[in-house]
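Our next item is chain A:
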Amino acid sequence: MEHKAGPLNKKFWTPGVLVMLVFMIAGGISILARFTGGIGYITNLTNARPWGLWVGVDVATGVALAAGGFTTAALAHIFGKHYYEPVTRPALLTAALGYTFVVLGLLVDIGRSWAIWKPIFNWNTNSVLFEVAMCVMVYLHVLYIEFIPVVAEQFKDRVNLPGPLSVFNGLIDMILKIADAILDKIMWVFIILGVVLSCMHQSSLGSLMLIAPTKLHPLWYTPILPLLFLLSAFAVGYPMVVFETTIASSSFNLDSEMNILAPLTRITVFLLGIYMFFKLGDMFVRGTYTYLLDGNYQTNSFIVEMLFGVMIPWVMLLFEKVRNSRRGVFTAASLIVGGVVLNRINVFIVGYKPPLSDNGYFPAPGEFFVTLGLIATLMFVYRLVVTWLPVLQESKEVPS
Partner candidate 1 sequence: MIKKIIVFAGLILLTAALCTAEIWKAPDQEKAKERAKEVVPFIKEYKDDCQITRRMSLIDAGISIKNVQDVYFLLDSPVIKKREDHYEPVRFAHKRHAALTKDCTKCHHFRPKDENALETTRCSACHQDSFNPDHPERIGLKAAYHQQCMKCHQEEAKGPVDCKGCHLRNVPDHKNLVKLPDNADPFQVTAECLRCHDTQAEDMLKTAHWLWKGPSPYTTGHRKDIMHGKGTTALNNY
Partner candidate 2 sequence: MQLSRRSFFKIMGAAGASVTALPPSANAWKSKAPPDPYGCLVDLTRCVGCRKCEEACAEVNGLPTPERPNCQCIVFDKKRRPDDKAYTVVNRYFTGKLDQFDKPLPTYAKVQCMHCQDPACVSACIVGALTKDETGAVRYDATKCIGCRYCMVACPFEIPAYEYHDPITPRVIKCSFCYDRISKKGGLPGCATICPTEALTFGKRETIVKVAQKRLEENPGKYIDHVYGEKEVGGTSWLYISSVPFEKVNLPVLSDKPSPKLSETIQHSLFSYLWSPLALFGVLGALMYKSNKNQGEPENKGGY
């Protein structure tokens, strides 16, 4: 296998980065407002709508889109398809960052951010959320551990802290080396653990809504919601890798990795097909198709989700021509990613309608600022990491 990851060594401050910075500042101000005036000060959340944009997007969608991490790890390391290893590192980075920002999003959203550690000591094993929280917590650490070799590879024998900190150079170097050596032996445990934990909480995110049958629209409320969440996480993993790799390689002017991405989409046809089968099957078994033509915003949102997020990209990917074209693959992957994003938004926001006291919900500007700020920060850190650490495929510069 002729692949080698390396740092980018490119100019960091581009206009794009500056735009991100603006979003980050807006988000930062909003977060400041949230922690001085309370959640009610900058959100439209009410007693009827305790969960809004932050849970729907920052948490649920964030977790779903980080699925690229465990799906590629499973493919390359567990199923032994080492051919795909070049995409595992960027996918791992996205997952690690994704989950970090899920936790940051949670910190903003929960009322008592300082008490976030309490579930570790107060267990309620009946609570779906407890399981999700535990899995996310452990998985976040697994992701960090999985990332240590990347750091070690870059800094082994090269630890060079500035100024007075340089006395620790030797110590840190030693820690890095030891960690790397130990991890080399037991990394398989973390890789499998990562996949297991992901399967657990990806599905359980769907179980969250099972306790509120009267509040979630029947188009989405189904006993197999956890299965659908898991299947959609499987399905969105590779498209997400395609999506971000394509964006990264085009914005950093890297070699196109179509030779890897094209076969990934073939697997996606299969995974997305299963998801579609269950989703449509569930609709027909429960007879919820009767709602489809209601024409309200909820049913329309479901139609968009199914049509543009699942069916159209699936049909697209059936064609060899699409699978082999960079543009085609990217379009299909974007649609799938969008479909899963919309699915999570639908389940947690659009489809959620408490029958007694709902008074409509649309996120307040403050909520958007926080979410966009977090996403911008995530992209910022991603760029920072790929610039300095060996994550992306090293390439000969494509002459522009």
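Just so we're on the same page, a contact is a pair of C-beta atoms (placed from the backbone, for glycine too) under 8 Å apart; a residue touches a chain by one contact, two chains touch by 3 or more; residues count from 1.
Inclusion criterion for the candidates: all candidates are chains of the complex that A comes from, given by their letters.
As the structure is a computational prediction, the values presented were derived from the model and not from experiment.
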item: Selected neighbour of chain A [touch, this complex] from 1 or 2; value: 2
item: Of all residues in chain A, those that touch candidate 2 in their complex; value: 1, 34-41, 43, 45-48, 50-51, 73-74, 77-80, 82, 85, 88-89, 92, 109-116, 118-119, 122-131, 133, 146-147, 149-150, 152-153, 180, 183-185, 187-193, 195-197, 199-200, 204, 207-215, 223, 226, 352, 354-357
